[in-house]
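For this depiction, one protein chain was excluded, whereas all remaining protein chains were kept in their positions.
And then subunit A:
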Amino acid sequence: MFAPRLFGSGKIRGGVHPDGRKDATSDRPILTNLPLPSRLYVPLNQHSGDDALPLVRPGDRVLKGQLIGKASGRVSASIHAPTSGTVLAIEAVTMPHPSGLPAMAVIIEPDGDDRWIEIPTPPDPFSLDPDVLASKVEEAGVVGMGGAIFPAAIKLRQGRRFEIQTLIINGSECEPFLTTDDRLMQERADEIVEGTRLIRKIIEAYRAVIAIEDNKPAAIAAIQAAANKVGAIEVMVVPAHYPMGSAKQLIQAVTGLEVPAGKRSNDIGVLVHNVATAWAIQQALVYGKPLLSRVTTVAGACVAQPQNVEVLFGTPIEHVFKVCGGLTGVPARLLMGGPMMGQILPSLDVPIIKGSSGVLALSKAEVNAHTSSPCIRCARCVDACPMGLVPLEMARNSRADKLDAAQEFGLRDCILCGSCAYVCPSHIPLVQYFEYAKGELADRRSSQQKQEYTKGLIDARKERLEQERLAKEAAKAAKEAAKAAKDAARAAAKAEKEAAQAKTQHPESTTTSPADNCVREEQP
């Protein structure tokens, strides 16, 4: 009862079992060394947080691995040139986001040589100090590659400030279609295990667990074999159950603990990193290689040759599809990420970025979209919600703009996993309502902050005026007091003189003066 609980049952609440559809890609090796596209559009923001500052100018020649964008701001990550070539421009390009809002990118014309910048052989990372290792991860521009795209170094440093019981390396990959982590584990198991050991060294975790869903037997075998070689790394097989890959759910499955609402996993002594991040960290620390590419799954019924490819960041998606035999027919949905949480792509021009776990071209049958009908209160969404929320009420209230009521039914805890909408027989776009309501709430918060800020300014001004007034009054009072004091002093001197004269006759009358002192001390 009192000992910290270390083992979970592998279970999560709610959740769904979507059709995996991973067979098309899980047995094919990762295609590497893709032909270079004619242009790379490397966004300066491929992470959560602030844009990196560009370090190059149009016309500059860059080498593969050269730093072209420097992390700036509290949360940010560095960007490196994915290949050698010439910088053509730094301008806004469309980003892989349904809004289609543009962001600044360094546009590079590859020279075809793919020439590396000189990388000195790094010292054995296991001999280095954890803080030094964290800085090296930062320099390599590594971010969370499971989709969170949070700068990895910041997460590692945060982890160092807490006592971490359990490091979980997330190899669950619960999204249908996606097999990038699966293939990575099958093909680069030793690197992932070494990455895990390095992360563990940095955060000084007691325990390191690589958690893999039971629908990936080949990956489990490969990782188990690699872990056996070094020892002290546990492999835990968790059931294939969406959204197992969500950090909160995986923590529950592996440790049996829940992350308290509004807290971070650090607070309960757990840190989660994705297997692809572990691989990237290993590459950075062992070989000194910055993060230039990632493995991404190209799949869906409209892709001629579905497979995993290792793609340089900035490669247009159109090029990626071309490498995979092109598109067959017009896809019903073009997505970045998996079908459960992925985002609709505004066009084929958008580049692959650090968080692109997959690009999918889905057929109509795969999407199975229907016009929605009224909620029949069947509560299937309630049963499916892994967070224990009441999606039907959240949606009803969001729709009526009753955001407080929506919050009460769980909006603030919603992880947007889509399980509820997946099972809704009325095809209600629940997540769309939640995204809308969350956006509204964020707006409301920021306008409130603005108001508070303005109010703060006004208050500050008032206070300043008040203080000035007080100061003036004080000065005046002081003047008067000084005058009074002078008078008093004069009087006192006079009195003293008289007293002195008197003292010679009555010595005990001086006792009044200490009492005077007391009163003066209390005044300030």
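Note that in this section a contact is a pair of C-beta atoms (placed from the backbone, for glycine too) under 8 Å apart; a residue touches a chain by one contact, two chains touch by 3 or more; residues count from 1.
Operating definition for what follows: contacts and distances are computed from a predicted model.
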- Unshown chain, UniProt name, "Ion-translocating oxidoreductase complex subunit D", "Amino acid ABC transporter permease", "NitT/TauT family transport system ATP-binding protein" or "Class III extradiol dioxygenase family protein"? "Ion-translocating oxidoreductase complex subunit D"
- Pick from A:D50, A:D190, A:E258 or A:E310: which residue touches the chain that isn't shown? A:E258
- Task: Determine which one of A:A332, A:L403 or A:L441 touches the chain that has been left out.
- Result: A:A332
- Note on the structure: Contact with the hidden chain, among A:V132, A:V230, A:C378 or A:I458, goes to A:C378
- From the list A:P58, A:P217, A:G325 or A:G388, which touches the chain that is not on show? A:G388
- Item | Absent chain, residues of subunit A that touch it | 1-2, 4-5, 8, 13, 16, 18-19, 98, 176, 248, 252, 256-263, 267-268, 318, 327, 330-335, 337, 339-349, 360, 362, 364, 366-370, 373-380, 382-383, 385-390, 392-393, 408-410, 413, 416, 418, 421-427, 429, 431-432, 435
